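In this view, the complex is presented without one of its protein chains, the others remaining in place.
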């Protein structure tokens, strides 16, 4: 990395190009800002029609091997779908379901994969339950536990920030089991105590799950020998897809700023002609461009050992910060209107706080990177 | 400190007020930028006439007790003289001599004080030799040594950044002696190997002193029992006076920017009307104002135990950064002219690098402060 | 107005008395998250709680202490009021909700009002019986106050109001408004067509519509005027002289003149609270405060926060403000409001994944106070002249740079 002569190269496949185009058009049609605001207000967590349409496009199985009903592509192709969704602040279980499928692929038993992956490709909703009330970003500092007795596992503890849990057919939760981190499948019918969380990003449906009182068969455990690697893989996959959401979001925030700066007048001039607004908007653009380059390099390198991890962490760091900056300025540059709920700036700012808070902010990833690179 | 209800209060004495006015006028008369540039080019290190005038004004003995021929005031009054000198980038041995007098006051024996302090008040030049080639800011990590044999001390090692050594009647050097830091007096006639250093701030006359081959009588040692405290006192005194120079310098750099922004036109407008230049100049002003408030609070609190040390470190941190920012922008905002030696911006930038480099930059002092405050 | 200066011993005694009184009389936890300033008062329960609190302070003699006795004040030295204000900040007690009345309308009326106006308005301002709101900004020219377009058309000895004002906090609860309106649309200089009024709010033709804030809460309003009629006695200053009155009034907000009524009006966040948060929040299994990068950032905030306090102290020493006399006073609002925004943002970053909780979630740190406080911080970087406009003002008036 520190060899300044090794020029990193982004690769972009035909599949990525096609998916990016399809997804860009899809999001422009299906997720105009009016729809996003309707989704925030909606009682149901999910638009079933939209979800079925996304399943029909094959988006839930992009990174699932063909033997399980997927397209056999990679997360690099998922990125091209998630980025435009981020731009439009779409709130769907696509990312949660994709990550759950990745968990199954990384550590699921044959039976688990054969049962669940085809269902997911067809539209079943799955989600991960990794966070806990401590708020710590470490995925292995777990308070929740599973205890075995006979063929049954008894679960205890609390999992937080479980996306779309109320709609999910399957939750995969991390727990401490015999002193180690483990992943365990919980089916819809086994959940007995879930609470909708009040989260800053109102496009999200996030739940807290109380595990106390849940028992599952021992066969619900994912392969213990693969769990540590699976958690590392999931963390990177989550960072990659969050980076895509944040990059897209940054672009959306910039569009909101630019639109206002081109049409709003103050002191008889378009406010976009003032350098005090124009130049920081350019800075937001430059940050977005840098983050986007890191994003697509992370997509290129994903899974390629330490170089892949470095690329993902850099993408997460740059994209989180880019969205934070652009959306913070979006509020400010709208002046009084920016202070209202009606202004779209706040939607992006809320998404930005979400993206920084989940799976580590820029400083967190720089600290990890410094141990790898210095 | 962290109690938000304890409002810190700056005190400003009548003596400070008078000295500030006198020094401001003196500097305006004696140190116009043309004179400063002449001093850079001058062969001799010192304008004897100016120095005598400063001695005549009593400035060398401001913080020296009356019993030794001084005014019996404090460093708070010296600050008011040094700040305008910083604004005009005056290069004189005033600070070096003041700090050397502080060293004598803090750890000198009665004989040393009685011999040297009256001379200093009358115009003798004195200086400190504290730094070493490692560049480390710690004043107690010393490679230079003094070894006793009979009544004689044999010195070894190299001291760097010794201001005005060629003109100095007295050098006070720090050395490691019997495993501890010690201070030792070296008189003009005992110096045998000094080299003018090439330093970034060309208004300075800085020397490297080779101690090898120098022997001094054992009576040249300052009181060993007081040396540790004296070094801490000197460090704080140096930080205080450097803060005054940096604050004044920041003001000078802002004046240089403002003058250009008000008179230079580009694209048929005064460039000061462009927010891209105006707003960062305001930011420089705000940084200067903050640093100046810290400076005069540090002057108020100087010597008051841990609160005094905290105030001094904050002053050093803010003033170093303020000058760095203002002078960096001064070059940029002059455009092509800023890239020339003829533009005064570079003089301030060079001073700024000097002020950050000597006795610790902002990050260094924040690290020290975090151990005191968190 | 004030009697002879109290001795240090008297001040000390008073300080103790005040501390004891507030300790004994501090309000109980209302069971809901209180706002941090009058601009955030979003619910009736918040409003009535805060109004009662101000009334209680006033009745105890701790508000308007230095205002003239004949208008309901205490007629005592300002130093006593300052002690009370500091104690309220120190004990983190709720702010005085009739902020516009206490800090803008009150000083304005005391300075420029008729004897009749003083008698009519000042007592209710102090007791919070008469809530005031302000009608300066308009929807289409937020930062450009001089361009105000709300029409006040003279009709005999009345004016007829038509147009709209925005950001009228407490508008639904207000009895009066200070209003900047255009009495003459045909002047060459736009400033000369403006007049300043003290108007009643509860009259036909005035409608107040709440604005939902970016926090999801209420607190601001848009006020619509449709043929609302007011008497010419509502004028303060001359007809056509409103700009000067407005500028004098704004000077109270920009910090150039202190609000003398006393009581604090804004519960700012302090870095000490962020340090406390850093001790609780976790990073990589350890308290966040052990992370050296976080420590470095905390120190930056500590130093900045102290800068502001020290600027206040240095601002009172004339010899240290010779070169640019208005600099510290004019920059206080910009420096303070941007500091608040960044401090709140940093506080969020300490909370790990829990930064994503919001007001009302049981797992949100301090009930989501920081999230809301970060959003609300924009009211100060935007309101009263955006930070960008403040930069212009300081650049032009303090540094003498050419106009943009």
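Per-chain residue numbering starts at 1, and chain names A, B and C are given in the order in which the chains are listed.
By definition in this document, a residue touches a chain if its C-beta (ideal position, glycine included) is under 8 Å from a C-beta of that chain, and two chains touch if they have at least 3 such contacts.
If you're wondering where the values come from, they're calculated on a predicted model, not measured in any experiment.
The shown chains contacted by the absent chain are A, B, C, with contact judged over the whole complex. Checked against the full complex, the candidates B:134, B:193 or B:263 give a single residue touching the omitted chain, namely B:134.
In the full complex, chain C touches the hidden chain at residues 291-293, 296. Touch with the hidden chain on the side of chain B covers residues 131, 133-138, 141, 160-161, 197-202, 206, 208, 266-267, 274, 276-277, 324, 328, 331-332, 335-343, 345-346, 349, 353-354, 356-359, 361, 363-364, 367.
The chain not displayed touches chain A at residues 1-5, 7-10, 12, 16-17, 20-21, 251, 254, 258, 261-262, 269-270, 272-275, 278-279, 281-283, 285-286, 289-290, 292-294, 296-297, 314, 317-318, 363, 366-367, 369-370, 373-374.
FYI, only the chains that are shown with their structure count from here on.
Rounded to whole angstrom units, the spacing between the C-alpha centres of chain A and chain B is 53. One finds 43 Å separating the Cα centroids of chain B and chain C. Chain A and chain C have centres, each the mean of its CA atoms, that are 40 Å apart. In chain B, the residues touching two or more other chains are 274-275, 279. Looking at chain C, one finds that residues 388, 391-392, 404 touch two or more other chains.
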